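Note that one protein chain of the assembly has been removed; the remaining protein chains are unaltered in position.
Chain IDs A and B follow the sequence of writing; residue 1 opens each chain.
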Amino acid sequence: MYFHAGLILAVIAVTFAVAKYFKLSVELSMLLAAIAAGIVHAGGAIPVRHLVEGSFTYLDVCLIFITATFFMNLLKESGGVAFMVRKIVITFHKTRLLCLFFLTVLLLIPGALTGSGAATVLTVGTLVGTVLSYMGISEKRVAAIIFICAAMSAAAPPVNLWAMMAAAGSNMPYVGFFQPLLVLSAIGAFFAMFFLGAKGKNVELEKALKELPEPPEKMNWLRVGIPFAVLIFLIMAGRIWPFSTPTIGLPLMFVLASVSAILLSPKKLQILRIATETIHSLIPLVGIMIVVGILIQVMALSGARGLISLGVVTLPLWVLFSTLFLILPVSEGLLQYAVAPLLGVPLILLFNMKGMNAIIALSAMAVMWPIGDILPPTAVVGRATVMELKFKGHYYKDFLKTALIPMGFVLLVATLFLIFSNELSFLVGG
Amino acid sequence: MTDRNLLIVKLVSLALVAVALVIAGIQFHDHRNYQEEVVKGPGVTQVKKLSDYFEPLKGSINDCNIYIIDSGVPGGTAFLIGSSHPEEPAGNLTAQLFVENAKLAKGRLIVAIRANQSASRVSRPGDAYPLYYTIETPWGEKKFRMGDRWSSPLDSWPDPEVYVNYPSGQLLAYMDVRNFNRTWPGRANGMITEQTNYAFMNVIKEEGVDIFIDLHEAELEYPVISTIVAHQKGADIAGMASMLLTSTEFRIGMEYSPKSLHGLSHREVGDHSDAVSILLEAPEPFLDRVRGITDEKLLLTGQDEFVVMAGKYGLLYEKIDEKGWPIDVRVGRHCSTVLMIFELWGDFNPGKEVVIQQVPRYDEVVQNGTGYYFRDPSKAKTEDIYYE
Partner (left out) sequence: MAILNSIISVCYYLISAFVVFVLAKSIIKTKNVQDAILYSVMLMPFILRILRIK
């Protein structure tokens, strides 16, 4: 069994590496690795049913992802996001710290709803980046701030895909994560913003406003706020009157909030085009989740998943505590969301066994993973950041290096949460 | 790449995907529609439908058979259900063994073999379960569906943002709205799994069930294992059963159903009806996360090197060695435990006895194999064959 599972792991690693060498995308390399592993396991046959079945593993998550991003894109297209950024700048241009504070809150919203850091970069990242650069913050610092805040927004509740995927894999309710995730992601985002952005000047209001896109004249707080209110109402209604409301589900809640955004938009939105573009822009992310499901199924089939789990759970705790801050981001850079079921699930098992608070521990891990989205080979959010901000510096020497201190800070705080999970169990809730 | 080549790649990849969809689609379709044969045993006096107790389920996938074995002699009424979680095969195998063999000398026994049909007709994505397993019998192989813990999304879509158990108001994971052992006592206008629990509560009330047993299996990593979980109303019986079984047949624990944990049968059936509710857990290494190759062999033998290794590191709540936990051992445990509980029920409640005959105990099941106790459908009269 050890040999067989080890062999499968080797086949996966080699196929993935060779495919990457031939310039295949991460998704296709992973798919090829899964197919190769499946064939070796089945002794030459293709386990078709398992490949197809695996693609369903994260279907629900994909739908949340698609509909939430559609909602955010509508707000962007209707001018709602530009409106909010301008209002923050106009109101607080004299008090720098408050200005930074509200910009951070704004940055946290899209990722919190969609679970994706890329969504933050694409919807509000550029606009906030423009404002920051008119506050005397250097280009590389702006890029680092946007990345860390985007990563923290992905970690922020209610939707944290890593925690959801790992919890689902260990039959653990995704309940009680709201507060620990909020505390961790807020600490990380505010630290990055104030550490990197503290020094500088007040906004050059005229210049900043000139560069920010002009929202439609009729845009106001009600038009921006009501769609969010609809969303929050639907979520709360399901919790407050669960037995007299129908089962709507998060994806449809986002669709309904989107409908309100469309109705309230001061300008006519090309809904079909936005919906098409949303899905199109999400294809890499949805694609990777589908492929990850296929890979996980083949690994479960062949015992490779068991071998990894066994390896993880038989490590002493102190080894985990002192290495997870490296292992989690690096594995995220390598495998994306696949890490949550692969490493997260056995770790939860171990933490439960050792009497730790699994919700706090998983929250801590679920904040460390997104930090890895700046690391190669995938670097999904890091690449999106430099592309959207039209960053001219060097990716590693300027961008990554500037982000290192806040990254280290987040990892340190999260590691402390891991170690002191029981002492922090009062945070569980929501 | 030229446009022509690009077009070829597109067509080829679409064709390959189409082929894969057809191959897998046929397998999924056959699995969902596969009917297991049940030969009505000599004791079965009536076979009703679950929808007889709750009309809206009529014609739905979860309208399972309700087998009634009536001795005709006044006594108590017991209710035994399998496949609350269809990924735990010892449950439905034991329930079917009772239907095909049990004769009653006193009282009545009601049995549901596949309590959550929908979950028994879907496989779990990402976990690579086999679609079927076969049990050796003296007359050939008997094939069963391997199911999932949760009802099929085809019968219950979408899941709520968070699942709120009725009526306790306890928050549970969103997918647990499809978990038959988290949706008790059910809700008439809820999703299909909640409706199914509601229908089962109606069976319990209308038939005047005195004692209710829910058959499960669990991974060795899970603390509630090899045990009898009892509602406080049945604690004396469960405690006594655990003691007697441990001293005569095999080691089995007993624990109280936690009062604050809602949605589970051992809590809600006892709280919301006059019945005493009890849940049995047998060890199933197949469900362990550290398991190695996931296949029918592991499902039936319960032998796994990785799980054994996890045990050596003290990560498990039940012993395991290279002999594993074969299905006959698990079914045998369930048979003996159920029989012991019914015996004690009679001792504690004179006049309400449920006296069961012709059901094998642990030793016999382990010796003869589970399949020995299944009847050959090809030799049975057509009207005696039922489908699950």
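Everything below uses one rule, namely that contacts are C-beta pairs under 8 Å (C-beta built on N, C-alpha and C of every residue); 3 or more make two chains touch, one makes a residue touch a chain.
All values reported here derive from a predicted model rather than from experimental measurement.
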{"item": "Displayed chains contacting the withheld chain", "value": "A, B"}
{"item": "Selected residue (touches chain absent from view) among A:Gly200, A:Pro266 or A:Gly287", "value": "A:Gly287"}
{"item": "Residue among B:Ala20, B:Val47, B:Val355 or B:Ala380 that touches the chain left out of view", "value": "B:Ala20"}
{"item": "Of A:Val11, A:Ala36 or A:Leu63, the residue in touch with the unshown chain", "value": "A:Leu63"}
{"item": "Touch criterion as defined above, residue of A:Leu7, A:Leu28 or A:Ile226 at the omitted chain", "value": "A:Leu28"}
{"item": "Residue among B:Val122, B:Val162 or B:Leu315 touching the omitted chain", "value": "B:Val122"}
{"item": "Selected from B:Val73, B:Leu154 or B:Met243 as touching the chain missing from the view", "value": "B:Leu154"}
{"item": "For chain B, residues in touch with the removed chain", "value": "1, 6, 9-10, 13-14, 16-17, 20-21, 24-25, 28-29, 32, 56, 122, 153-154, 157-158, 189, 191"}
{"item": "Missing-partner contacts on chain A, residue numbers", "value": "24-25, 27-28, 31, 52-53, 55-56, 59, 63, 66-67, 246-249, 251-252, 255, 275-276, 279-280, 283, 286-287, 290-291"}
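Just so we're on the same page, only the chains that are shown with their structure count from here on.
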{"item": "Interchain centroid distance [CA atoms averaged], chain A/chain B, Å", "value": "38"}
{"item": "Residues of chain A that touch chain B when the two form their complex", "value": "1-2, 4-5, 41, 48-57, 59-60, 167-175, 235, 238-239, 242-243, 247-253, 293, 296-298, 300-303, 305-307, 309-310, 313-314, 341, 345-346, 349-350, 353"}
{"item": "Interface residues, chain B side, partner chain A - complex", "value": "20-21, 23-25, 27-28, 123, 125-128, 131, 149, 158-162, 164, 166-167, 169, 171-177, 187, 190-191, 221, 289-295, 304-306, 309-310, 313, 315"}
